[in-house]
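Each chain you see keeps its place in the complex, though not every chain is here.
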Amino acid sequence: MSLLLGDIVAALGGSLEGNPQVPIERLAPLEVAGPQELSFLSNPRYRQQLAASQAACVIVAPALRELALQRGACIVADDPYVYFARVTQLWKQRYGTPVPVGIHPSAVVDAAAVVHPTASIGPLCVVERGAVIGAGTVLKSRVTVSEGCHIGARCILHPGVVIGADGFGFAPQGGQWLKIEQLGAVRIGDDVEIGANTCIDRGALQDTVIEDGVKLDNQVQIGHNVRVGRHTAMAGCAGVAGSTHIGAHCTIGGAAMVLGHLTLADGVNVSTATVVSHSINRAGHYTGFFPMDDNAHWEKNAATLKQLHRLRERIKALERGLDAA
Amino acid sequence: MSLLLGDIVAALGGSLEGNPQVPIERLAPLEVAGPQELSFLSNPRYRQQLAASQAACVIVAPALRELALQRGACIVADDPYVYFARVTQLWKQRYGTPVPVGIHPSAVVDAAAVVHPTASIGPLCVVERGAVIGAGTVLKSRVTVSEGCHIGARCILHPGVVIGADGFGFAPQGGQWLKIEQLGAVRIGDDVEIGANTCIDRGALQDTVIEDGVKLDNQVQIGHNVRVGRHTAMAGCAGVAGSTHIGAHCTIGGAAMVLGHLTLADGVNVSTATVVSHSINRAGHYTGFFPMDDNAHWEKNAATLKQLHRLRERIKALERGLDAA
């Protein structure tokens, strides 16, 4: 498995400074790449690593062309990270296992489901009646798409994904829980990727909606009637409770939890493990997790934290006392 | 798909103020319901939305009857939310896909498992030897019920559920972990609903127990030897570590984590993302998560938090100093 440097620039553009006949056998990070490997430098902070790299060739931005040439071959591209992503795609296209089009014989697809002929339904998937799977969409293996749920074109659903299980809806009645049947479904746009074991619940009355270009990592939980705006990305173990609307172009960090019935504006970035307990009306970066410490310090600070409000009262009293003194 | 208003009250009771011949084509939230749709008002806070609603009919409590009549048709019911839940059930019963009774041919059910003839074992489920599945219980698809685990009557297990995997038990020995075989099983009562990809581990020596009427959302994790009391509900991504006993009629918020070997009284409500690190002896509402802030403020406050205990000492010193002054 190899690609010539010349083949890469022929396919993807960019300007090669070096011998187009040099074969590339792998892609590798800058610090470990060897003389048969192609690497990239996207963050100028790591320019120190550039000089020391053994890579056959490094993808760099125009501003780093001179520095890169002092070391050896380079491909100059406007956005080295995007260029690198395209090289991974080229590699996969040349040497990856082609995705088999059609329905694997072990999958259980209802006669009343609509699967586009160019879609790929992997082993041991379940597609229930009324479900629709768009063109070029791939269900890897062991994916469930429940009744009436729609998946757009060019989506990737990783193993264990569950689309359209019942939302968590119950009415309290005399100390017990009465089930609210979940009559909506899930609608997923185009170019959505959904990580392993992620769940998206069907809506109670209306549909849960995932817009175009959304990327969800593994083990994400999306409650009923949620809407996730286009090109928003959510990292592993994040969760969104029912009826919350998340804007477009947001990023939600790993294990962050967004409470229910909230609205997040476009362009909101939520840090890892942050609990979003109220709506956010402005784009920005929001955080809320307890800073880690060694356990002994944490114990002292956590104990004091339980008296924080009273400490504030004591500070007020001191201020009054000092004024009086 | 439609129901006449008269059919609804004939089936479910309540008092209709309006034309029983009006057809209802959908259920919808108050703010979006149109003239073919039935809605409900359960929270008096939203009474403002009532006047503006375009719904064909609104389910209201007796106290809001007069207000509702100014707008148009209504069904008066003692508990509008419960009534609404029953309408969803009526709708599902009339127009939903009937649950197929019996074992789907793609499911793998051991010859030594006992599946009630009225149970429904969906596609690609696994039911191991000695497992017992009660009357009317539904395993949706891709559910595993491991050896010797008992599921009661009228339960619903959503796709990807794993009942009875080994609890996480190891004895440390010379820097390695020696497996403690998990010799117990899982016993689940009647009317339990378990969300997609939720896991309930088998006990080490005795059984893990989920009592009647418990509702678990998606991606919940229940450790070995846990007991969850009847009619307790746990939201998505919550977790309970081994040997903890949770009382009856509790609610555990999303992503809350309950540590091991604890006891929670009946009627405890734990907020989202709260870590329950000690037993709770009294019913009540308990919370513990870091409040979200914009990232710059959070960074300052989080840094200061690491000195909180010392700040308290400084306040003490000030108090002494002021007394002396």
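Structural remarks
Per-chain residue numbering starts at 1, and chain names A and B are given in the order in which the chains are listed.
Definition applied: a contact is a pair of C-beta atoms (placed from the backbone, for glycine too) under 8 Å apart; a residue touches a chain by one contact, two chains touch by 3 or more.
Only a predicted model underlies this, so the values are computations on that prediction, with no experimental measurement involved.
In this structure file the full complex is assembled from 3 copies of one chain, 2 of which are shown.
Rule of thumb we're sticking to: only the chains that are shown with their structure count from here on.
A turn of 120° superposes the CA atoms of chain A on those of chain B, with the angle given to the nearest 5. Taking the mean of the C-alpha atoms as each chain's centre, chain A and chain B sit 26 Å apart.
Every residue of chain A that touches chain B in the complex is listed here, in rising order: 106, 108, 124, 126, 128-129, 142, 144, 146-147, 160, 162, 165-166, 168-173, 175-183, 197, 199, 201, 204-206, 219, 221, 223, 237, 239, 241, 255, 257, 259, 270-271, 274-278, 284-291, 293, 297, 300-301, 303-305, 307-308, 311, 314-315, 318, 321-322, 325.
The touching residues of chain B, counted against chain A in their complex, run 26-29, 32, 79, 81-82, 84-86, 88-89, 91-92, 96-97, 104, 106, 122-124, 140-142, 156, 158-160, 191, 193, 195-197, 213, 215, 217-219, 231, 233, 235-237, 249, 254-255, 272-273, 289-295, 298-299, 302-303, 305-309, 311-312, 315, 318-319, 322, 325.
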